[in-house]
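For this depiction, one protein chain was excluded, whereas all remaining protein chains were kept in their positions.
After this line comes chain A, so read on.
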Amino acid sequence: MGPPKGGYAPDLDKFLDTLKSRPVDASVDFLISLLKRRQIQGSESCAIATARVLLQVVAKDKWIDVDQLIGRIQLVGRKLVAAQPHELVIGNIVKRVLGLIRDEASEDRNDIANDSPPGGTTTLPPSIETVPVEKSIRPPSLAAFGSFARSQSMFTLLSDPDFIPSPSSTSQLGSGSSTPQRYPQSTNVQALKSEVIDGIEEIVDEIRQVDEQIQNYADIYIHPGDYIMVHQPSRTVQRFLTRAASKRKFTVLIVVDPSASHISDDPYASFRKALTSGGSTVVNIMNVGLMAYMSRVDKVILGARAITSTGGVVVDSGAAAIARAAREQGRTVIVLGGVYKVSPDSRSHQEAFVEWGSPSKYVNFADGRMVGQVKVRNVVAEFVSSELVNTYVTNLGAHSKDHLHGIIADHYNDEDVNFDLFGKTQR
């Protein structure tokens, strides 16, 4: 009967639904279109979509060794980052997945290195990866084994009882090359694949659980009687405060942008209800009036879109002014955001993090004179430099600025941290 639920327009859910039935490349292109058209936006949605599509790449693509897989992920990652360069989490997830593959692969190598003779780690240079299967030497049958055996094959055969002849293992036979390679031919692509897939699933779970985990720290930061200022609270911030409000009474000042788009229903109605039911007070203030309140405020809580390695935070537009005001008055600024938002990205100029959106948020397009005569610019996100932030709360707990490097070191592989995802992909 009728149209698909929620209309025809594609979004994150529709994208995830179609992932399984589409070829990988089509999914990647579909995601790129959705990112470009901003039909998937917001850091959490972007992160989940990226992780899911990379999972498909790992699961469905034909890759025969780790380097090829890494190259493939890098290529797809670059395309995705190019599609929405302002959303840092896309790059984060790509680098997380790359790190994951390297970790799994090196675990493998360690296993192999422990048991196998030295020759076992020499393999083909990547350039010969495309050798067609037919041309490669057939894996030796057991009967022929005696005369044909090499230590390598022997090892593979013995170490893996479920040994399935695959192009990757057989092509090693033809290799006379001693080119050293960082990652060995995995003896079992299947095993590596399933480990990587599990790893990506864990990343997705982590992203989904961020809000829940962060709200556990609410009690530590919010005290009875506090005056808390929030700016267009994201779901993370909302849940953080709701949790605190279930136990304590405090006052929340919600700063709302004076926007031209007249949304009649209050987007924070349920949030407000949750807070007041616990006895807390909620005050709505327009962005312009916030300075007057700042002297009463104890803490400012901001939801991050992304956190850079230097401690700078990408926030919704309007929040930077609040952070600056809080700094002037010596108030505490707390930034909430999952670990997946902490980016190893080291781009220096802040402009790169900032995206300009449609001016229609502030000026109605129907106002012909304004449209014709006045240049209206609407920034989607702003950059808050690290000096304005006191504490970062992630799903792993609270961190100071200096601590962020530790998080990055824990979650990303060194090789990927400096990998430039912004390189040219389209050539």
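Operating definition for what follows: a contact is a pair of C-beta atoms (placed from the backbone, for glycine too) under 8 Å apart; a residue touches a chain by one contact, two chains touch by 3 or more; residues count from 1.
Note that in this section contacts and distances are computed from a predicted model.
J.: Refer to UniProt and select, among "Signal peptidase complex catalytic subunit SEC11", "Nucleotide-diphospho-sugar transferase", "Trafficking protein particle complex subunit 2" or "ER membrane protein complex subunit 2", the name of the complex member that is left out.
T.: Spelling it out: the chain absent from the display is recorded in UniProt as "Nucleotide-diphospho-sugar transferase".
J.: Which one, A:Asp29, A:Asp226 or A:Asp257, makes contact with the chain that was left out?
T.: Candidates A:Asp29, A:Asp226 or A:Asp257; residue touching the omitted chain: A:Asp29.
J.: By the contact definition given up top, give the residues of chain A that touch the hidden chain.
T.: 1-4, 6-10, 14, 23, 25-26, 29-30, 32-33, 36-39, 82-83, 261, 351, 355-360, 364-369, 371-372, 375-378, 424, 426
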